[in-house]
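For this depiction, one protein chain was excluded, whereas all remaining protein chains were kept in their positions.
And now, subunit A:
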Amino acid sequence: MVKGNTIIIGLGNPILSDDGVGWVIAQELAKTLKDEFQVTTASLAGFNLLDLLAGYERTFIVDAIQTKNGKAGDIYRLTPEDLQFSRRLASVHDINLVTALELGKTLGLSLPKEIVIYAIEAQDTLTFAEKLSPPVEEAVPRVVKAILEELKQ
């Protein structure tokens, strides 16, 4: 079912502490956005993500991230170009986002023209729990606000 031409995807594992931040943000957005935009949550990557994106013109992906020297709760706004360095397909189980997009393009799939990735620096992504850590929890309303503002444009 396609609602409009924009999809917002919250990624992560909802029971793995901060790994679930993408889900929490997507669920918050779903409350506000009602039926205007397609909002979904998933624990997917690579090929599967390609299935979700295909057919939309605009996509927002929200996910947890861990960077060297990053501070928990920091928010990054990225585009696939920022992740070009990761263009390498031999990962453990699946291809990464940039590769998936490039493959989709090569094979002529209909992919979004605009892809924005909101990444939130996570503190703990190894402990099974349904709660976010306080600094990550605190970042949630800020990301929700930022995405809502972008959607207005």
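Here, contacts are C-beta pairs under 8 Å (C-beta built on N, C-alpha and C of every residue); 3 or more make two chains touch, one makes a residue touch a chain; residues count from 1.
Just so we're on the same page, contacts and distances are computed from a predicted model.
When the listed names "4Fe-4S dicluster domain-containing protein", "Lactate utilization protein C", "Stearoyl-CoA 9-desaturase" or "Ni/Fe hydrogenase subunit alpha" are checked against UniProt, the chain not shown comes out as "Ni/Fe hydrogenase subunit alpha".
Among A:34, A:68 or A:152, only A:68 touches the chain left out of the display. On the side of subunit A, the interface with the absent chain consists of residues 11-16, 19, 42-48, 50-51, 63-69, 74-78, 82-83, 85-99, 102-103, 106-107, 109, 119, 125-129, 146, using the contact rule stated above.
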